[in-house]
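So that we are looking at the same thing, I have put the structure below in structure tokens.
Here the complex is missing one protein chain, while the rest keep their positions.
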Amino acid sequence: MVTALADNPVGRLVEDLILQGGVDTSHIRWVPYDGVGRAVRNGLNFTERGFGLRGAIGCSDRGYSAASQLHPDDIDWDQVFGAEGARWFHCGGIFAGLSETTADVAATAMAAARRHGTVISYDLNYRPSLWNAIGGKTRAEEVNRRLAPLADVMLGNEEDFTAALGFEVAGLGSAVAGLDTDMGGTSADLPELDPASFGRMMTVVNRTYPNLKLIATTLRLVRSATRNDWGAVCWTGGQLYQSRSYPDLEIMDRVGGGDSFASGLIYGLLMGFNVADALEYGAAHGALVMTTPGDTSMATAAEVAALVRRESARVRR
Amino acid sequence: MVTALADNPVGRLVEDLILQGGVDTSHIRWVPYDGVGRAVRNGLNFTERGFGLRGAIGCSDRGYSAASQLHPDDIDWDQVFGAEGARWFHCGGIFAGLSETTADVAATAMAAARRHGTVISYDLNYRPSLWNAIGGKTRAEEVNRRLAPLADVMLGNEEDFTAALGFEVAGLGSAVAGLDTDMGGTSADLPELDPASFGRMMTVVNRTYPNLKLIATTLRLVRSATRNDWGAVCWTGGQLYQSRSYPDLEIMDRVGGGDSFASGLIYGLLMGFNVADALEYGAAHGALVMTTPGDTSMATAAEVAALVRRESARVRR
Amino acid sequence: MVTALADNPVGRLVEDLILQGGVDTSHIRWVPYDGVGRAVRNGLNFTERGFGLRGAIGCSDRGYSAASQLHPDDIDWDQVFGAEGARWFHCGGIFAGLSETTADVAATAMAAARRHGTVISYDLNYRPSLWNAIGGKTRAEEVNRRLAPLADVMLGNEEDFTAALGFEVAGLGSAVAGLDTDMGGTSADLPELDPASFGRMMTVVNRTYPNLKLIATTLRLVRSATRNDWGAVCWTGGQLYQSRSYPDLEIMDRVGGGDSFASGLIYGLLMGFNVADALEYGAAHGALVMTTPGDTSMATAAEVAALVRRESARVRR
Amino acid sequence: MVTALADNPVGRLVEDLILQGGVDTSHIRWVPYDGVGRAVRNGLNFTERGFGLRGAIGCSDRGYSAASQLHPDDIDWDQVFGAEGARWFHCGGIFAGLSETTADVAATAMAAARRHGTVISYDLNYRPSLWNAIGGKTRAEEVNRRLAPLADVMLGNEEDFTAALGFEVAGLGSAVAGLDTDMGGTSADLPELDPASFGRMMTVVNRTYPNLKLIATTLRLVRSATRNDWGAVCWTGGQLYQSRSYPDLEIMDRVGGGDSFASGLIYGLLMGFNVADALEYGAAHGALVMTTPGDTSMATAAEVAALVRRESARVRR
Amino acid sequence: MVTALADNPVGRLVEDLILQGGVDTSHIRWVPYDGVGRAVRNGLNFTERGFGLRGAIGCSDRGYSAASQLHPDDIDWDQVFGAEGARWFHCGGIFAGLSETTADVAATAMAAARRHGTVISYDLNYRPSLWNAIGGKTRAEEVNRRLAPLADVMLGNEEDFTAALGFEVAGLGSAVAGLDTDMGGTSADLPELDPASFGRMMTVVNRTYPNLKLIATTLRLVRSATRNDWGAVCWTGGQLYQSRSYPDLEIMDRVGGGDSFASGLIYGLLMGFNVADALEYGAAHGALVMTTPGDTSMATAAEVAALVRRESARVRR
Partner (left out) sequence: MVTALADNPVGRLVEDLILQGGVDTSHIRWVPYDGVGRAVRNGLNFTERGFGLRGAIGCSDRGYSAASQLHPDDIDWDQVFGAEGARWFHCGGIFAGLSETTADVAATAMAAARRHGTVISYDLNYRPSLWNAIGGKTRAEEVNRRLAPLADVMLGNEEDFTAALGFEVAGLGSAVAGLDTDMGGTSADLPELDPASFGRMMTVVNRTYPNLKLIATTLRLVRSATRNDWGAVCWTGGQLYQSRSYPDLEIMDRVGGGDSFASGLIYGLLMGFNVADALEYGAAHGALVMTTPGDTSMATAAEVAALVRRESARVRR
């Protein structure tokens, strides 16, 4: 993990949690704390779990975080991708929108990864409130259009493609309805995906960014905070793959679903699974993380694999 | 809030919780505690949440509570409704049945409210065990018949109207089946309401109590302790209104549903919403309170409004 | 309860919990602890509750438990069944498979119970990992075949009858599909039971073990860790009884379902209920225990009876 | 344990805790609950632990408890003391002051115990607030004077002897200063006991109640809620015994110190220890209970014995 | 309470806690939240309780808090001090050092209070890290020298007077050693105060700020995080008052000691107590708050009064 943390008791608590996950902390940049959180802080995210028709609430408090104040020359990416040989680089719109400088950090990292042949994924993850302070939608489009040509894998839904990347394709609406993440509604099933329309959008995206080898997104229909329909879809090599669908998925704590989809998919691809299987790993991992408290995964690779094999939720003993 | 509490650590804890809700505590009468709970106590209510086919359990322990020992001349209602201008007075059968004196307190308050033009609501809320010690069903009928002519708004279901108010209307059964609150059953849907029969009952009630401008009740079908069908209905101006229905509502802790329906409805009417909208506020508020622990509402007005607008349970961040 | 515990703080905590249940502890054999758990221990069972598509996990850690080291002459069964007049003796395959000596303990106890006219039930409960260390499936078959002729009531599903008792009946598969406990699947309903096939299997079992007066098992279809279809079936006097079925039973903590079925059934038979009613008590008790945390029952007899009478999960207050 | 409880969920929770302690519950009288706590309740006692200079707080809420409504003929004492052969009967001023009838219950029990040769102890335990509702100090004196002649062992401090039993002995003050329980102060040591003066008081008490074979009390100097000086003293056969003194005893939760002193002393006497040893058991048990949460003892007999032997608080492993 | 909060779930939780304390929230300015904490936030303060020789840790995270962004014209102080008649205004160096604008807010408020005859107190509370970002010690001196002439009551220790107010009096060291708050050390007693030297310092301070009618500070000697010597001192009318000393005060959670001293002192003065008594209320309130978790007081006025009367920490029941 390459990031920065303010060196105070909160940051050291985060370090504990990162270590617990078995993640390498040697590339965390520890920034001296100013004692009050004016020069630098650690970002916080308060969440309240939803239940039934009461939706979850998130309150992001990440202004002036150490990560947001990273500068392009703070990290020796050649060390990361070259000497240490990192095989995959994952980044996204939340990091890029943290401050005026983080887009440059992302661009520098992606260019370095490309030099070393490291695979690059980017999650558009468009959050309007994040971008408001640094130029809004216009800035988001500008940043994402600058970074998109540097990625191999793009994660993002229709809203991301239009709002965060600026695509405005006539007749796209119906085609990509099925790609909305976290879509509220009362209809009985996951929206039908029109492969032809989706293919047309992919053609347009592909024309602009021929570098994108794979585009993926989750599908979520929010029946209630406790029950969602869930699934995922990806497009690669001109072909559309759809994961097993999880109707009426029981949710304990929804946070982390999207990130765990991404990590499951990347795991599958790194392990050399075929695309269809990797997509199933992503969807299954995202589903499992929503059955445990918190936004980081508590599922083992074996548990994800069992779910991909459609093993039931029988007791294991 | 106009009530009495025994001045001991339990009462002071209750005061904390009342303050936390932003409720004015200046009309709480603090009664000196006798050190053992023989002369006066604070009422307690133990509850165990239900789960699935295990229903919730309530154990009321409110004998000799300070509230039950209020006397009609303990409170200066002209101050409350006149000088301070309280706009709405809400009371009900649980308070009136607490002791031999509380019905007089309620009657005195309602008469004073009427003098000052304050709107009055009364929730019949018939609980047989409560009345047993002071005369049973006969006493309940007598008290409720004395108080009903003083109210503007009546909350109560069919059981309340027959058992607590003494109505015995031929052929009423089928008409009001849909009005049962907390009705167990295995049928697939909320019971159908026969508007004609219900109208006949309302005609009878109206003939006896022409003062009642609005009558309302919740509809609840208990599929399991964790899943209820939920809704509400009200009658006013000769017309019947039915709220949005909430099939398969997921329940965390059912206590407080009825009271939160009442407060949501009253809020809507006080805000000047039309009856249909006020009814939706009541049903939505009652639904939300059952998704949080405890019997007092943790929902904001904005959250209730969002549910009335049928916004989904998507994460808000 | 007749068992052995190591006399250390863990064992004394278990004693507390046994006492809390109102169980007689006078036949617990307290074995001196060696201070390290090499000579003797108390068995532990770690469990993680499941949620939705994440199944529950159990981790049994019961090697060298005091119970596993019981010897046939450690207990004065004539005292238990004779002088003290215990009316029912329940035992099973988990105890019998604990070590090389426990099968002898079980056999000795069952023989003594038989001498005193005490009713004997045996739960096959086949767990392969348990038997692996002492001879595997071969040993399990040998032990169960030795104990089966000593029982009056047998609890076990189809897997138990084939794997743990060695029955290999042609064409049995379809007949007993409905008897699988904890069966994962996605079908919409509890599997249909073919009474004719099941009757044929019972005929075969009966021919081998004419002593078995009643055979029973639970039926469980695992839709998710949080929702199971549930029911039970028993065969006696050449006739098949099926309990009320509990579709979509909401599960808080699944552990203890099978044991609570057994205890509910035994309670019903001890109370002199007819077989159909006793079976309903078993199914209802098993269902209730899964709505509370932990594997021991928190349900009262009155609560079980109410569920048997199909009372709804309305609040009781 | 001979008492009465209201048969509601609170009473059944109390039953669980009594069972957990290994206490026989067969003489608990279960009184039907009225659903509201007006006719009968279960007594409650709220406590807040003290810390440092913030003293503990107790809030007793036991009006109309089932125990307070016991009548002399509710219990078959001949069964308890005769057929079942209870060896010791313990009772006290808190029970006797619960209501108008409990003194009669105590008198009846003590008379029966006397008939059967059962040893009787009585803890004066004078709490003014308790007696206020039924006649105050006058009633307390009357009741205690009626019961004192029936006891063999009396527990009580100087305040109890004067206020609750009505002794007014000239010059007693200085003699019994050392007998005050729970005495606040800032002096450096446990108050000195003047054996001559104390002997004179005992002579007076003995002249009035020659039946009292042993009188005992705890000594407590409250340096802070977290540190007390602690000890105990008893008089028997014309001789005064003083326990080991526990200066600067560290307190986690002070409730239960007096009752655990009584039970430790009674245990010692029942075991046939000499008076000096039994007194040490009482003082040590009282000390240990104040190191654990709650007012019931979590100490084993072996732990009490080790403390009596002055073993240190080294880790045992 | 006059302040500003960001209108997000964290701010609304703070509102709950303020309401619970019975504090008027009508002068809280609710600032719209930007969704990420870049434009405005709610200040946070993480604390870890100390124990024994492990000191407590505080981590302040209050950059860009809504309070720090208040501007002088945000509040209608004439309404607060005039129409509503607030009797006392308390403020201090932590607020004044929050940002470039808060000193102006404080000055404006103090001037307005002065116009309306409201008593004004100011707690110097010098925290170097707070001032670092806006000019350091130089800025602190400048701000405090600007505000000191506007106050009636000054709270501050020797370090505050020298570092935060710029006094450099020859020979002052020995005189004010006794005024150090939170002073670590191993000496056996609270440092001796040299009244003559202290008087000389007060003469100097008084010459510069003749407006200061009363100066007060706490005295704390940190023996361990769990045991402090504690007391307080104040100077007024040319006379020095010293509170009762609390040697070896047992500490549960030290945060809030200084603020509770201030509020106890102000309470005493507002109640019209003489200075010596008001000082005792301050010291006692500060002592009590350190026996409960958190930094806000849980002590009632009656509990503070009892401690002032030197009542012991006996149980109250």
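When the chains are written out, they are named A, B, C, D and E in that same order, and each has its own residue count from 1.
Methods note: a residue touches a chain if its C-beta (ideal position, glycine included) is under 8 Å from a C-beta of that chain, and two chains touch if they have at least 3 such contacts.
The structure presented is a predicted model; accordingly, all values stated were derived computationally and were not measured.
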item	value
Left-out chain, listing which of the shown chains it touches	A, C, D, E
Omitted-chain contact residue, chosen from E:Asn144, E:Thr226, E:Ser260 or E:Ser312	E:Thr226
Contacting the left-out chain in the complete assembly, out of C:Ala67, C:Leu130 or C:Val275	C:Leu130
Chain not shown, touching residues in chain E	50-60, 127, 182-185, 222, 224-227, 254-255
Residues of chain C (touch criterion as defined above) contacting the omitted chain	8-10, 33-39, 41-44, 46, 48, 57, 59-64, 127-130, 132-133
Contact set of chain D toward the excluded chain (per top definition)	246, 249-252, 287-288, 290-292, 299, 303, 307, 311-317
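The rule we apply is simple: only the chains that are shown with their structure count from here on.
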item	value
Relative to chain E, chain with the most remote C-alpha centre	C
Angular offset of chain A relative to chain C [C-alpha, multiple of 5 degrees]	120
Copy pair chain D, chain E: interface residue numbering same or different (half cut)	different
Centre-to-centre distance between chain C and chain B (centres being mean Cα positions), rounded to whole Å	47
Euclidean distance of C-alpha centroids - chain C vs chain E, Å	65
Chain D, residues touching no fewer than two other chains	35, 57, 59-60, 127
Overall pattern in which the protein chains touch one another (line/ring/star/complete/other)	other
Pairs of chains in contact (touch as defined earlier), listed by label	A-B, A-C, A-E, B-C, B-D, B-E, C-D, D-E
